[in-house]
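Below you will find the structure I want to go over with you.
Here the complex is missing a single protein chain, while all its other protein chains stay put.
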Amino acid sequence: MIGATSFSPLLLAAGAGADSFLERLPLVIRDTVAGVFPAPLQWLVGSTLSIVAIVAIFGGIFAGLTLVERKMLGRIQNRPGPNRTGPMGLLQPIADGIKALTKEDIVPRSADHLLHYLAPVALLAFSILTFAVIPFGRNLVPLELDAAVLYFFAAGAASELAIFMAGWASRNKFSLLAAMRALAQLISYELPLLLSFVPIIMLAGTLSMTGIIDAQAGWQLGFIPRWYIFTPWGFAAFVIFLIAALAESNRSPFDLPEAESELIAGHLTEYSGFKYALFFMAEYFGMIALSGMAITLFLGGWRAPLPFLEFIPSYAWFGAKLLVLLLFFIWIRGTFPRLRIDQLTRLAWKFLVPLALVNLGTAAFWSLTSGWSGALQLVRWALTIAMVIGPFVLLGRGLSGTHRPRTYRYA
Amino acid sequence: MMETLEQVRDRLLARFPGGEVTLIANPGPAAQHSLALGLNQAAAMALFLRDDPDLRLDYCSNVTGVDWPEKEIVESTKVTVPDPAGGPAKVVEQKTKRIQPGYLEVVYHLYSMALKHGPVIVRLRTGNRHDQVTVPSFTPVWRSCEFQEREVFDLFGVKFSDHPDLRRILMWDEFTAHPMRKDYVEPDDYEWEPTPHGTVLEKAKAHYPATAVAAPTAAVGAAHHTPAAAAVTTAAPVVRSDTGLETRATPAPKEGTP
Amino acid sequence: MLGSGLLQGLKVTAKNLVGSFHDPERLTTLEYPEQKAKLPENYRNFPFLVSENATDPMGTLRCVGCQICEKECPPQCIYIEKSKDKKPDATGKMQVYPVVFDIDTSVCMSCQICVEVCPFEAIKMDQVFEIATKDRFTALLLDRNQLAKPNSYYHEIHPTEAAEVDARLLAERKAAEEKAKAAATPKPAVAPTPSPTATAPKPPEAPAAGGTPAP
Partner (left out) sequence: MSGVEPMFPSPSSGAHVNAVHDPFHGDLLEVSMGPHHPSTHGVFRMMVTLDGETIVKLKPVFGYLHRNHEKLGENTSYLGSMPYTDRLDYLNSMTNNWAYALAVEKLAGQPVPERAEYLRVILAELTRLLNHVCLAGFLLQDTGASGTPLMYAFREREKILDLFESLSGSRMMCNYQRFGGCRVDASPEWLAGAQTITNNFGRFLDEYEELITGNEIMMARTQGVGALTPELAISAGITGPMLRATGVNYDLRKVDAYGVYSRFDFRVPLGDHGDTYDRYMIRILEMRESIKILQQALPALPAGPIMDPKAKIRGFRPKAGEAYGRIEGPKGEIGFYLISDGSPNPYRYRVRPPSLVNLTVLEDMCLGQTIADAVIILGSVDIVLGEVDR
């Protein structure tokens, strides 16, 4: 029932290669398998297949990502990383999984057992929910919603609740502090995250993911894609989004809830074994989902970066962009120290939120001047760039305050 | 350059008429002589040493205790008994053949960061080692004494009046003895290990009478203590004790040995 | 501008990430069990007893059971019982020998003080470090059979030092022989037997000469 026909608008909008066999392969497989079953069950089988595919593929990506992260961090830190399990350490995730499964599951006697049990499950569930609306490829949207963007952030925000559950239920002071931090972080960063892509919704005129990707179709000057990141305001919004996404997914340098040098392991302190692994998995799923969102909103979704590369299937492009973003996250993790909680919230409220608001105006200006051409086009670019950089410098000065490199005297 | 210790003593005596200040000579090559302050005005004297513009001993580097028990005093009077004349040290050695009561001593090494001189060594002595062990604390004068005086209290049992936070610092709060005293006897706790040393073996026998570890200990001990049994070590009796400790007289081959 | 320091940091880590693939300075680890670092000659681990030859280690131990190392050992990990009788050593001289010589390597802290105080060059530091065992009791208590290693092994692990020691011992022996000869010529009846105790003479440079000579 949910066949290729339901995506026909998409197919029409697609360019060359849209009908290629590789592009349609996932759908063909699904329809073939579903076709075996009687017609009334086909929708159920089709959906189940989608769910299984998502969980399997992203579970695999998670497993690979843990290895890639450890390898890349290792390389950044001048060491080879895990390389003992299997060739080049490729079996390390399996070993980790077995270890997590076989470890003793310790629950503090005074913990709230139900919540303590539910927290990792809920966290994982919420983060898997967000995958439902991300367009992984030209025809690969698990759930086509008109307000997909809203759904995504609603589901994503719920994950912080699970962290609070974990912190509260553990009945550990460090966990509790982590839970409070998680809440503060959620409230602070939800706002810049949402504000950063409001301009896109404004310009695209839709809350639908496919609609936003469609709005980024086409080429400037014949080869530069019309992705939002290639506009001054879009770039600024992308940076804000990335920073907020790092904070939302509790990644370094915003990994305050589990700041290991202060709070031991934060909300994870009292978790062990597979529950711990579930938290780990949920964190990575959240990171992958937010990266997917960033790709959809700013990087043209599954679209190819150059016209002649369109023969490569769309989901491959999505995967490539996802990989680049994830590697960037790891790179950041390998470089930056962690912020303090008050600095974290200050960064959100005094820097990112105003910047996002200004950016809204910049995007509006961009939208209003879309008719300008020739020399006016240059003026348009210059003005928008100034509208991005000016507030950044001014707000940045306020944010850094008295912090600057010092000179020292000698006796 | 800093004034000599004699001058410091004289100025202290002039400034504090009722006070006691004794110059204690150090016979060793280091020649770091010291001042013993009477306890009644010691804190005020310390304040004077800190604030006097010529001395300005604003930095108390080292605080430590020394235990001088009754018996040892005869041998060690060379170091500690004051030379009244302040003359060369040789004279002192011959005169100090008398038995003194034991006492505890707190030694402070003072320096001046402002004038970059030092050390001036100040000693406080308790009346005895049991009940008169209170000396004034110098923590109000130099904050650096805070932890070090706590340590002296902990390890030597010197009590410091006016110390803001006089608790044990290194040993646990329930500990009662003072381990750095010369007459401290270590507690008789013992964990079995296969060392051949006689003292440890004696302890082992006391702690594991007859059964348990006595068997392997005896095996090791017998092998080592009777020459006739020396050959036994090269044989390989496996001794299994009741505690489950299994010992082999021939240890496992060392891996990696060429 | 805000963020320039962050970008600089990213640049450095990127440089290291790329460099770790081609620059040996940026990937300094060794794959331990397969690759082994070359131990420096001075490396020390636990002591061993030098015997003159490998075929009869117990008969040719240099140790005369003088117990100096036992006294000087800071953690008291050496236990020695010396013999009541005398046995000819490698040079044929009658010497007291250790009946029991144990080192508890679970207590030993590899400080080398026993080597420095030994007047007979009888105890030296080994370089074997892969000595993990499953038995923390007796397997770590080494007796003299396990401790004895031939002089050739000593030459293998500390070549420079061993050569010096051999030269010194040879010179000492020669001097002793000549002295004995000189003493024997006028008065053959009284042969001086050097006491094998702590008062035995030792060349003054011996304690300091743990390693290579001054350039």
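Quick notes on this structure:
Each chain carries a letter (A, B and C) given by its place in the written order, and its residues are counted from 1.
Assume contacts are C-beta pairs under 8 Å (C-beta built on N, C-alpha and C of every residue); 3 or more make two chains touch, one makes a residue touch a chain.
Keep in mind that what you see is a predicted model, and the values were worked out from it rather than measured.
Touch, as defined at the top, links the missing chain to these shown chains in the whole complex: A, B, C.
Which of C:M109, C:L170 or C:A183 touches the hidden chain is settled by the complete complex: it is C:M109. Listed residues B:G38, B:G127 or B:P140: the one in touch with the omitted chain is B:P140.
Only one of C:S4, C:Q35 or C:T55 touches the absent chain when the whole complex is considered: C:S4. Annotation: of A:D255, A:E270 or A:E283, A:D255 touches the absent chain (contact as defined above).
Where chain A meets the omitted chain, the residues involved are 73, 76-79, 173-174, 176-177, 252-253, 255, 259-264, 333-343, 400, 402-406, 408-411.
Taking the complete complex into account, residues 2-6, 8-9, 11-13, 16, 28, 40-44, 68, 72-74, 109-113, 116-117, 125, 198, 204-205, 207-208, 210-215 of chain C touch the chain not shown.
Those residues of chain B that touch the chain absent from the view are 26-30, 32, 42-44, 46-47, 58-62, 64, 66, 72, 75-76, 78-79, 107, 109, 113, 116, 119, 121, 136-137, 139-148, 151, 155, 161-162, 164-165, 168-172, 179-180, 184.
The definition used in the following text is that only the chains that are shown with their structure count from here on.
The minimal number of chain-to-chain contact steps leading from chain A to chain C is 1.
Between the CA-based centres of chain B and chain C the separation comes to 34 Å, rounded to the whole angstrom.
Chain A meets chain C in the complex at residues 72, 75-80, 83, 331-332, 334-336, 392-393, 396-397, 399-400. Interface residues of chain C, counted against chain A in their complex, comprise 1-3, 6, 9-10, 12-14, 16-17, 20-21, 26-29, 31.
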